[in-house]
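A protein chain is absent from this complex, but the other protein chains hold their places.
Note that the chains take the letters A and B in the order they are written out, and that residue 1 is the start of every chain.
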Amino acid sequence: MASETHNAADAAASAPGLPQLNFDHFGNQIFWLLVTLVVIYFVLSRVALPRIAAVLAERQGTITNDLAAAEDLKAKAVEAEEAYNKALADARSEAQTIVNAAKAEIKADLDKAIAKADAEIAAKTAEGEKKIAEIRANALVSVKEVANDTTGEIVTALGGKADKRTVTAAVTARMKG
Amino acid sequence: MEGDIVQMGAYIGAGLACTGMGGAALGVGHVAGNFLSGALRNPSAAAGQTATLFIGIAFAEALGIFSFLVALLLMFAV
């Protein structure tokens, strides 16, 4: 490592003094620095910065607009939902009305039909009863005649004299008893 | 190694000037350490103070750079 100390001195020899402190070069550096700074300043202030500011402002505007539009759309969606709900409720109540009306109508029809059927049934029943009563009356008369006849025959056959009035009275009494 | 006593003095001085960098290191470490301990106590306030941190570090470091400059001047310019 001994050679390194030699070489440090060697380096110093190769560059007498610090390059930064070589005043001969200051003018050149300062001149080019000023040129550079002026160029950068004009590029920035004329082109780059206004452009970026415009882009950023435009983006901010777009974002604001989009947010507003989104807010609008959201409000619209809420409105639409409300309208939908209202329509649904309306339809429901209407359907209820219709159902109720139909129910009432059907009920009325049914009642009418039942009443009619009841009336018919009642009429038929009455007719039937009448017929039964008739038949029964006829039957009773026939039975009386048959009984009279039969009684007369029997009495005759037994050798008696069949008095028609007596027989009838007897049969009538018998049949009542 | 041949050379004159002025150059020897300059090199020794350059070496001694470098101790100033240690001071700058202490200073920078102090700034950063205190910032960190403060930031750990109140992390929500830390983000707003990073600029102050860098300014503090820059001030502390500038003095170390001065000693480095003195060393360079002794090495190359004297």
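The criterion applied here is as follows: a residue touches a chain if its C-beta (ideal position, glycine included) is under 8 Å from a C-beta of that chain, and two chains touch if they have at least 3 such contacts.
The rule we apply is simple: contacts and distances are computed from a predicted model.
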item	value
Name under which UniProt lists the unshown chain, selected from "ABC transporter ATP-binding protein", "succinate dehydrogenase", "ATP synthase subunit a" or "Cytochrome c oxidase subunit I"	"ATP synthase subunit a"
Hidden partner chain, residues of chain B it touches	1-3, 7, 51, 54-55, 57-59, 61-62, 65-66, 68-69, 72, 76
Interface residues of chain A (partner: the chain not displayed)	3-4, 6-16, 18-22, 24-37, 39-41, 43-45, 47-49, 51-56, 58-59, 62
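The rule we apply is simple: only the chains that are shown with their structure count from here on.
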item	value
Chain centre separation in whole Å, for chain B relative to chain A (CA means)	78
Touching residues (chain side chain A, partner chain B) in the complex	5-6, 9, 12, 15-18, 21
Contacting residues of chain B [partner chain A, same complex]	1, 3, 72-73, 75-77
